[in-house]
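Removed: one protein chain of the complex. Kept in place: all other protein chains.
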């Protein structure tokens, strides 16, 4: 069976992590090349594969059969369009692009290309805990969902984090995963920031009728913690604390939280990347993957929330017509 | 040491429960009499004590040194005033009275009496789990509170429940306990009912600045479940699942929920009643007890929320001047 | 209703705790007197009650209608016999007496008195968690028990603890509670101490056929932890971690252990003492209370285990004929 050559653009934290996964944990693919403006960083992540500084050259390389984009957000739009133009499948870290208009260009470019080429890297859709929750929700054994409570807590926001990034960087994950988990679209949001702005609480209304409450806390200090609880007609389903072991020490029984999203979603990234590779091989994109349209929706909603956060009023969302 | 004679008004579910507690689980007091419009019900709850139909006669009885009111809500105002007039300490099940105006009459009557006679039966203040949470919060080991999330879930609303009762009967407990837990006052609320009205989500702002989110679900089906999680600057503190045992059976490890508030708050009622009796004996009302003013605040806020629930707008609370 | 006057012998840690419970948390009784060789200690625990140094005088005092013994172990035998001689109900902290022969004297003295006067203070029988477990086991919903695993862990053994005390002081609780929990008698034990002697593992065989494994760890360091898991034909039932709250802080979610047996079994002591008082009033000893015979069995088994611990062989128990 032929192994698919993957080219990765970006050799930062996520690019290096993707390189590790593609090279060492995915069946049916290999790391063909990795590009980064900083060549030494590309080389460090490349293992035996090619290291480049030129992303365009990587996309054009005939040994690169599919492209994985983990470069700075501002470059996504251009690089995804280049992959589409080259007719190569592309998995792009979120956000798909920086604005609704740019996302729309990508959606349209893919439509013109005549086949699904774009996957947005909302990896949570492949997280086993979210998938177990979705299976319970879809199975209807607990009846319809009435309210979904979500918490997204980072131990500490990076120093370069601005207020809007809590929305465009963190809330955006909730925007995507809850649409997928609940198979519905948001219609409106009420944003209620705490006086210091962090945490903030968002209450979404949905086409299906139920509510989604989301707490975003960028400086929760105690650890990285993503939690969801679906409250349904006859019961609830929620995530278990993700630790595999428990210890008893110094007066307490304790279970550890991961430090950040990488250990928490390690399996999700691997499974996402395997599904992406399988989809390329089978010419059938993975059923649950986030599409270009999904990437657009996330960016579009986040943009409107950023615009509305200062006002406390309920915001009714607007989306471009579905392509 | 002299035992204090307690008279109970009302021999329904809660009246009978209080009779059981006073007669069998409280030190320094005994059940002197119990009154109910239905004499047979009063007799069933009385054990060897007097059973009456006339609440006024009970309050006037010289063997009744303190009065515990567990009669229908509409009678509370009149009966509390009668106890104050008789100069007898009174513990009144919530609500203290049906309207802010009636509560204010009680507050003023007590003020004129010149000493603390009234305790409102917000028993959660004596619940060991809430007290453990308060100790952690007040200890500041986790820094200041940033947001408090509360869930109040009943297995099923009684058939006679109307929409407003979710607020006046259930939310009212959250109104009282969170003020006490966080040592602050609410300033405003945003109410976001789900389309079916149940559950409903309420987001409170407080003088201290942080937020309080409360989900009220009257028909949660799976059991009676009261939960609170305080999210603080450097950590969180929340209630553990209240079961004492866990079983493994038929493919799962499970811990049971209580069926309703009585088993869940059995200890809270006992400890509240003991503290009330101790306070009478020592002529020092229990430090944490809910006062007449606290009863007024709960009724006053609930009334405003009932009036505002139809409108989705943020409601700024108004309170009469603190007496 | 008449209040029963209780006399307590011993004003150490447990005596003072019992005085607090009798004076402040039990219905239908009051603390009449407390005796301790150290008068100031007796006075400190007495509240307004009489403080004495003479235990015999306390037992003889006509205002003392029932006696609670919490004095040093070596005095139990003599003091229990004195209470029986005085015809007064007596609740004796474990051990009932220091040897099987002494216990047998008590059993026979009580038999000659013609009525149940003695209760051995194995308070765990009144612990809500053990009672919930017993209800599940007796309900047979999980089928018959196949093995019961127990852990008894102290944070640290007191300095005056000798090896045998792990058996006579700690294991003895397991000896009593498991007989009660499982409604059977032990037939044999295999003792397997770890090389350092602490922890030690004991595997009991029972008349009913199933096994009981007990780990005793006197210096478990992390906290005071008593745990039991009954493994039955179709499932298991075990104790939940006893904390009422959980906190998340510094990278972990944690639930605290109590420091020692007093907070862990606070409710058990209160409920035991209330049941004892109720039994005196109703002239019907509490159904589940540990009798003089139960006290004898615990001491008798512990004695045999102490004698056999050095040998690794299986020990078949011998008991005097049931009185």
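Residue numbering begins at 1 within each chain, and the chains themselves are lettered A, B and C in the order written.
In the analysis below, a contact is a pair of C-beta atoms (placed from the backbone, for glycine too) under 8 Å apart; a residue touches a chain by one contact, two chains touch by 3 or more.
Since this is a predicted model, take the numbers as computed values, not measurements.
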Touch with the omitted chain, as defined above, among A:144, A:185 or A:278: A:278
Identified contact with the non-displayed chain, of C:74, C:192 or C:262: C:192
Touching the absent chain when the full complex is considered, from A:39, A:60, A:239 or A:319: A:239
Selected residue (touches chain absent from view) among C:8, C:66, C:84 or C:231: C:231
Selected residue (touches chain absent from view) among B:108, B:207 or B:253: B:253
Contact footprint on chain B, counting only the chain that is left out: 222-223, 225, 241, 243, 248-257, 259
Interface residues of chain A (partner: the chain not displayed): 1, 3, 23-30, 48, 128-129, 132-133, 136, 141-142, 234-250, 255, 274, 278
Touch list for chain C against the chain that is not drawn: 143, 146-147, 149, 190, 192, 194-196, 198-199, 201, 203, 205, 209-211, 213, 215, 217, 220-222, 231, 233-236, 312, 314
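The working rule: only the chains that are shown with their structure count from here on.
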Chain located farthest away, centre of chain C as origin (C-alpha): A
Averaged-CA centre spacing for the pair chain C and chain B, given as whole angstrom: 36
Separation of chain A from chain C, taking each centre as the mean of its C-alpha atoms, in whole Å: 57
Chain centre separation in whole Å, for chain B relative to chain A (CA means): 44
Contacts with two or more other chains, residues of chain A listed in rising order: 222
